[in-house]
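Since the structure comes first, as structure tokens, the remarks are kept for the end.
Every protein chain but one is kept in place in this view of the complex.
Showing chain A:
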């Protein structure tokens, strides 16, 4: 199997879908000619292969980029547009939240909007809080949007293919640090369904639900805990909306303990939703109170030690899991 990074995997998905379907085009800031001529970036080389008809460099105009996707999609094209960084989604928000998400409903189910909005997210790049701000919970709160957040190159490729083939608006969030982290990716054509979580590591004592970049820390913590005799089951959500409740509930029913881990800040984070689902539907199976691990409620600070402090880490996961193993049934 090929070992490629998430950036390269996204690139492969875009290329293969563009080759497969003439209706697919990409648009965004610096996606044709960019400042980074780096093969690890998702849109590297697309312009050379597909030309300016299908690879559209846009001005710095997020509202227009998002609107372009909405209008083109209702005409039957399959736009894959890029909003450079998650926080700049706020400028595109009217088109995405008030339009892409609602227009099908407003048409009484007559129209469809098969579009994908890709954006970069994540802290750890030393760019500060106007570049790093994980807003997936906002997006998940908008009925009519599917929200995908892969944590491995293979998932990114398979999920992006599904997103492009999906007849609905899909928000596809890529962590920037993961662009450079390699992993195995199948050579053959495959897709991964949206809305299906993945048990990345089976375990019997505690369920650790996470997604995107936090998956790496989850694996490391689980390996260490294994040596202490604590068996962690890692559930990678991959998709926040639609949420795969079944996989979460099945795991919690088995382990009786739930820890939710995400990079986004705590208050109003999507971890609260997971906790609520489990509290509503599997309360009787819980042996201990649910725990959430998330960033503190602050903007991402620039200074290196502060930015490191912001990001939940392996140590916090280990401590939380040790604590949940000790806490008695309520």
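The working rule: contacts are C-beta pairs under 8 Å (C-beta built on N, C-alpha and C of every residue); 3 or more make two chains touch, one makes a residue touch a chain; residues count from 1.
One rule holds for everything that comes next: contacts and distances are computed from a predicted model.
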Chain left out of the displayed complex - its UniProt protein name, from "Putative Lactate utilization protein C", "Sarcosine oxidase subunit delta", "ABC transporter ATP-binding protein" or "Pyruvate dehydrogenase E1 component alpha subunit": "Pyruvate dehydrogenase E1 component alpha subunit"
Selected residue (touches chain absent from view) among A:77, A:91 or A:181: A:91
Which residue of A:34, A:216 or A:272 touches the chain not shown here: A:34
Touch list for chain A against the chain that is not drawn: 29-30, 33-38, 57, 59-64, 87-88, 91, 125-128, 130-131, 296-299, 301-310
